[in-house]
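Here is the structure we will look at, set down as structure tokens.
Here the complex is missing one protein chain, while the rest keep their positions.
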Amino acid sequence: MLDTLVIPLLKIVVLLNAILISVTFMVLMERKVIAWAQSRLGPMRVGPYGVLQAIVDPIKLILKEDITPIKADKMLFSLAPILSLVPALVAFAVVPFGGDELFYIADINVGLLFFLSVTSIGVYGIILAGWASNSKYPLLASLRASAQLISYEIAVTMTLVSLILTAGTLSMVGIVEAQLADGVWYGFVQPVAFVLVLIGALAETNRVPFDLPEAETELTGGFHTEYSGMRFSLFFLAEYANIIVISAVTAILFFGGWLRPFPNVEALAFLDLIPGWIWLFSKIFLFLYLFMWIRATLPRYRYDQLMRIGWKLLIPIALANIVVTGIVKVLV
Amino acid sequence: MAEAIAFYTLSILILGLGVAVITTPRTVHSVVFLVLNFLCVAVLYVVLQAEFLAVIQILVYAGGIVVLYLFVVMLVNLKRQPEEHQDPRRLAKVGLGLTGAMLLELAAIVVYSYSREPSSVTAPSPAFPVQGNIEQLGWLLYTDYLIPFEVASVLLLVAMVGAIILARREL
Amino acid sequence: MATQSAPIFDTDELVINMGPQHPSTHGVLRLVLKLDGERVVDCDTVMGYVHRGIEKLSENRDWTQIILLTDRMDYVAAATNNLGYCETVEKLLGVEVPRRARYIRTILAELQRIGSHCLWLGTHAMDIGAMTVLLYAFRERELVLDLFEEYCGARLTYNSMRIGGLPLDLPSGWDRKAREFCDVMEGKLPEYEELLTNNRIWLERTRGVGVISAGDAIGLGLCGPPLRGSGVYRDVRKDEPYAAYDEFDFEVPLGTRGDTYDRYLIRLEEFRQSIRIIRQALDGLPEGPIMGKVPRLLKPKAGETYHAIESPKGELGYFIVSDGRATNPYRFRVRPPSFCNLQGLKPLIVGHLVADVVCLIGTIDIVLGEVDR
Partner (left out) sequence: MTDDPKPAGSAPEGPAKSDAAADRPATPQPAAKSDEAAKPEAAAKPAVPAAKKPAPKPKAPPEPPKGPEDPLPPDDLEPPAFLSALQQAYPDAVEQLSYWVGDWTVIVRSEALLDIATHLRDDDEASFDYCSDLTASDWPPREKRFDVIYCLYSTRRRHRLRVKVRAGEDDPVPSVTGLWPAANWFEREVWDMFGVKFSGHPDLRRILMPDGWQGHPQRKDYPLEGPGELLLESPMEWLRLRNLQDEAEIE
């Protein structure tokens, strides 16, 4: 009873709160990082260096009026934000934050596939939000979103197949253990796959340069144009939770998760003094920073170019990568 | 016991959602019910300890194919009424035929399962050289069922090429 | 093989209103776009939301009062508006403007060009999604505004010229600051270029987008960078020199392909040429009066004239009719470059995607205050 119910529940509660709080601070971090990139200060008024902005922002969003357009499809309009947030949170279930059982909720043998399938559900939130708003710009955005997410999902899944071939398992913990056994981060073994997954991650989280479904300057906010208040912030929560989970998964798959750098080099053994979860968190942090950095730097792709990259570039490369990985695996 | 409760709850849910899919007046709603239906089916697979199938069910059907359904449903303007068919009782006939086929199939299943030894259902296939759900599945697919598997993939490829040719007016 | 079959479903064209409240229409411009998927098949441009009747108002104001009305047209380039108007009236009056005043006018006009192009660069890049460039460009535009503030006290609507000359001489130390600004600006240009010019995404978004041939551009009456982007050598500063432009050495950058990328490169090059002109003008700034001999009561002889200058947006022309009796113009007409360039928008965007629409609105660089007047 204790092992099967209470402890997992406790873990879930802790993790959920951690995610929600870290999202608010991530927004602050994003504002600060982008501000520094643009030679300005960012939020400075609330608390020292604007730290408390992370608390004030959610309060403001909760207090705002929640508007449902008259002509919207009320059921789907309310369902959509939930549909987009829940999968992002559920995906954390299989993300291990350390090798010990304490650090993950579940280690299932189809962990990676579970992650992929759950995140693929998240697109419904965006599509239905756009459709249920009964407004033209959101509709365009949701069309874009559905096309974009499907094509990038295929590319990412294909790419991960080559990683699975290398690791020989679908379990997240198993993949890290395989990296430990091989003595190398898979980022160095599968650099092509890493780049493809990174691009796919940007596209799946709707981040610049692939933020077409929101594209403020084209579609005036895209699928969440008609949303306000808390429902609007649920979309934001979902987006940032997605970024965190994708950063975590990328760190686990390609950068050894909680392993120290160069796990096979004995001379660096003193690095093991630092606990594994700190290694993982700093890797996640680096990825988060990378996401923000990219947002501050790059322009946005156009819809057809995005689709072209997905179908004509990423998928063929991913397929070639699988073949090459398979051949190497057979030969070595 | 718990398994039985889960099974019957899920079955009721799946059937109820299935009815909802065909009775909802709005197409988008019915697609949403379809997604929920698929998710319930996936949970059913998990109860049957077929995790891989469950995950694939979500990834392919819920996450991929139904998104395309939605895409089409949102794009296409369905305001126009379908034209009146010459035979007003066509639907009834088709429904009768389908129901008959369905009932026949069910009867065949019942007869078949009772006519066989009950032990043969639970007896596993010959021992696998590998451990684990996915590994066993992969092993089976690439040994015993290699030819059906390849045939299925070729069939899908042909379907894909056909769809592309149909969709593009000129090549 | 083409199969002729009736469509099973109705496919409606989606009509969307882009604007008048839209983040990328640069003001209250409204585009009624007919979309086939995301492709624009037709476009109707609706404007007039900020029509204040400046032409009508000006016909009921004193010759000098009009200067501050011209500020309100292209409000990101108020000084060039002033310049064009004052020169037109001077042409009607036959007033000789002192050389120092002409030099200072040139400096102000070129500063204004830099300021206006900064705003264009920032918003254009922002439309395509590169948000950092906006902040960078506005950082430099701030310096331009500071210079103007020190010169005439205003930061946006300058009222910085008078018929016959200038209201004020340069404050002491202003020329040093202007020189410093030139150095700063020259140093910042590579920053913009680094972010955009060779950026793959930027290239994909702008190359081959909104191509217009030289013949079409002339026919449509495009002016300024959109015209030069198509390779037409047309710059009022060179063709019909005004102020002191005939005394300076500068080049007119021309495009070859006539696409958005060429127009972008041209404007970046114009930054450099403007800096060059400002430096030459500061070096050769003559001493002397800043006001010519102008009668106290302005009553130009009856007659009419059209005079054009090269504003940052293109050919800014004033057509003024004086009836020789009143202290106000009988007919006051502005040929607004934004208006003419906006007319070229429809041929540019039809056939492109929605995402390109914002990119093309950015590339023609319009100010709705000037379109609507």
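We call the chains A, B and C, going by the order they appear; numbering starts again at 1 in every chain.
Note that in this section a contact is a pair of C-beta atoms (placed from the backbone, for glycine too) under 8 Å apart; a residue touches a chain by one contact, two chains touch by 3 or more.
Here the structure is a predicted model, which means the values were calculated and not measured.
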* Asked: Taking the complete complex into account, which shown chains does the hidden chain touch?
  -> C
* To do: Write down which of C:G153, C:P171, C:P190 or C:G324 is the residue touching the left-out chain.
  => C:G324
* Structure fact -> Of C:L14, C:M47 or C:A244, the residue touching the omitted chain is C:M47
* Residues on subunit C that touch the omitted chain in the whole complex? -> 47-48, 51, 53, 55-57, 59-60, 91-92, 94, 216, 218-221, 232-234, 239-240, 301-306, 308, 315, 317, 319, 321, 323-326, 328-331, 333, 335, 339-340, 343, 372-373
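The rule is short, and it goes like this: only the chains that are shown with their structure count from here on.
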* Structure fact -> Distance between the CA centroids of subunit A and subunit B (whole Å) is 30
* So what's the Cα centroid distance for subunit B and subunit C, whole Å? -> 62
* Hunt down the residues of subunit A that sit against at least two other chains at once, touch-wise. => 139, 143
* Which of the residues in subunit A come into contact with subunit B in the complex? -> 73, 75-76, 79, 108-110, 113-114, 116-118, 120-121, 123-124, 127-128, 131, 139, 142-143, 146-147, 149-150, 153, 157, 170
* Inside the complex, what are the residues of subunit C that reach subunit A? -> 14, 16, 22-24, 35, 38, 125-132, 135-136, 139, 195-196, 199, 201-202, 204-205, 353-358
* To do: Spell out the part of subunit A that touches subunit C in their complex, as residue ranges.
  => 34, 37-40, 136-137, 139-140, 143-144, 208-209, 211-212, 215-220, 295-305
